[in-house]
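Written below as structure tokens is the structure these notes are about.
What you see is the complex with one protein chain gone and the rest in place.
Order as written gives the chain letters A, B and C; numbering starts at 1 within each chain.
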Amino acid sequence: MLQETLVRVLYANQDLPKQSLVKFTWGNVSERDEETGYIVIKPSGVEYDELTTDHMVVLDLDGNIIQGNYRPSSDTKTHLEVYKAFPQVKGICHVHSTYATAYAQAGMPILAFGTTHADYFYGPISCLRVLKKEEIEDDYERHTGLIIVDHFKKHDIVATPGVLLHGHGVFTFGKSAKDSVYHAVVLEEVARMNYLTTQINPQAKPIPQYLLDKHYLRKHGKNAYYGQGKSHE
Amino acid sequence: MLQETLVRVLYANQDLPKQSLVKFTWGNVSERDEETGYIVIKPSGVEYDELTTDHMVVLDLDGNIIQGNYRPSSDTKTHLEVYKAFPQVKGICHVHSTYATAYAQAGMPILAFGTTHADYFYGPISCLRVLKKEEIEDDYERHTGLIIVDHFKKHDIVATPGVLLHGHGVFTFGKSAKDSVYHAVVLEEVARMNYLTTQINPQAKPIPQYLLDKHYLRKHGKNAYYGQGKSHE
Amino acid sequence: MLQETLVRVLYANQDLPKQSLVKFTWGNVSERDEETGYIVIKPSGVEYDELTTDHMVVLDLDGNIIQGNYRPSSDTKTHLEVYKAFPQVKGICHVHSTYATAYAQAGMPILAFGTTHADYFYGPISCLRVLKKEEIEDDYERHTGLIIVDHFKKHDIVATPGVLLHGHGVFTFGKSAKDSVYHAVVLEEVARMNYLTTQINPQAKPIPQYLLDKHYLRKHGKNAYYGQGKSHE
Partner (left out) sequence: MLQETLVRVLYANQDLPKQSLVKFTWGNVSERDEETGYIVIKPSGVEYDELTTDHMVVLDLDGNIIQGNYRPSSDTKTHLEVYKAFPQVKGICHVHSTYATAYAQAGMPILAFGTTHADYFYGPISCLRVLKKEEIEDDYERHTGLIIVDHFKKHDIVATPGVLLHGHGVFTFGKSAKDSVYHAVVLEEVARMNYLTTQINPQAKPIPQYLLDKHYLRKHGKNAYYGQGKSHE
């Protein structure tokens, strides 16, 4: 039901400050409503502790507002491009969390240095290019979505559900709004660990592929044996 | 009304420890009362959790105490010089927040490495020179104000509302006491992100001017489209 | 009594997020029940704030489930190998705490740079090798246990109750579940201090052996004089 999706998106957005992923209004989470196919997203510039379901904005995939009295997040077009291209994406989270953003500002990928990474991201988390002047002048937020889509045409968005935007921040994906926030928390912690790893040992190397396989696959796919037979959600 | 300004300045000062910008009594916030033109500022050396509106000090721009039984902040003359020179400044915040102060101690500017910076500061945050011995012997706090004024004669204090003082700390500005504290929080987080950015990649470069323009201008000015049609305050 | 051990293991696991050692479900603690010799361990993938004694899993040393309706931690075989090899180990804790994991990802030992380290770890905390492909294909978790056992055949597991696993995380040991968590907290703090130490001074040297002896032995063994005549537990 759409009303339930509004509640879920509200909770997922309220989780951002609790997980120390944002300051002020610097982040937004959305979810695709299964029944209607509409996207529910946070309004622009409203503080998390003031948010109610009445603030949530419901849009169709073309960006037409179906329900809600507020302007949607200024990043809405980026979310919509990803939802349009990848039906398997049900939730999207965008934040400027500190360590992930530092990697984005450094223009560097987050490599798989350990099993914490491998448990959730099946390979390196890429840092995409800065948009060109023409793209920004044409439509900044839509072109941001397009380069994300372009990247995940060549990479599995379910197996590596996150990407950095050079000079900007991070987008994570999931099978729900909550799941995308979960991935943002993991990505931030992995970025922090990797930062420390390379400071301690500039020659540190990613884990071998067979260890990456082992950890990812013991948590995901049909032979997974972690947990109680359901996902972390 | 002056009484309301006292309450606003009280709240803005109490926000400093909540935002992790200060320890003990290491910071002060002031605001210009619209009606009277007087400045309301924190008293010197009083703990934030003991502060009431009765502690607040009201001064005219020449530093004459109009109301209040306490000594004003030892940095009062610095605030006054800025208020005198820039009528558009309505609030001033001074703190020794950790990362901003580290940049101030390093004598280095905070460059615009990302859009988090660009959303609030339209260009690099400068680090001003150490005062000369004669300036300190003459009047330390007034000369501190004068070099800030000197700097912002050549830079827009509204578009880049913050500055570092070499070997000292940071001053931020705004359209109210609260707004100046908001900018101090952003500046501290941006300093922290930039620190990590340059540790990860010493060759990291500021974002291109067109991206800086885009992010600053989507939040500020007459074509802004972030938020619900009012500022973040 | 076995029921008391379940409560102790529950509390020790709940302590992991309180001590900032874990996010989500990333850690597990077990204890050997004195009376029965059984091992009590956390279930796999259950959130710490949902845990009750009913979730705990009781196993014999061969991994047969004696009591409990949940799957045990996916790291159970690692715990069991250590319990089988070292009767003096009564509690085991496994976490991916940030600084310890960074050292593990860097493939570097944690050297004894100070007396904080020496108070609890009588020498460097080693980082073991990455498992081979054949070991992972055969039985990942059991082989992880075996290389830990192999290491502590040559080192005293009571005097240096912790070890890093390259590209993975950390295991700590103790005379109870609680004691193993205590050691994980110390190890994390020592890792953090050592990180800062070597960043400040890349030429920093471990403390001399006689100072290591002094601090370790004033807290441990028959001539200890720290505390009130009982251990820190």
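In the analysis below, contacts are C-beta pairs under 8 Å (C-beta built on N, C-alpha and C of every residue); 3 or more make two chains touch, one makes a residue touch a chain.
Just so we're clear, the structure is a prediction, and the values are computed from it rather than from any experiment.
Hidden chain, full complex: it touches shown chains B, C.
Across B:R71, B:K153 or B:K205, the single residue that touches the chain missing here is B:R71. Remark: the omitted chain is touched by one listed residue; of B:P17, B:P124 or B:G167 this is B:G167. Interface note: of B:Y38, B:Y99, B:Y182 or B:Y216, the residue touching the hidden chain in the full complex is B:Y99.
Chain B meets the missing chain through residues 23-26, 43-46, 70-71, 74, 96, 98-99, 101-108, 130-131, 133, 136-137, 140, 167-169, 195, 198-199.
Listed here are the chain C residues that touch the chain not shown: 113-116, 182, 185-186, 189, 192-194, 196-201, 204, 207-208, 210-211, 214, 218, 225-229, 232.
One rule holds in what follows: only the chains that are shown with their structure count from here on.
When you average the Cα atoms of each chain and compare centres, the chain farthest from chain C turns out to be B. Rotation relating chain A to chain B, from a C-alpha superposition: 90°, rounded in steps of 5. Each chain gets one centre point, the mean of its Cα atoms, and the points for chain A and chain B are 33 Å apart. Distance between chain centres (mean CA atoms), chain B to chain C: 47 Å. The set of chain C residues touching two or more other chains is empty.
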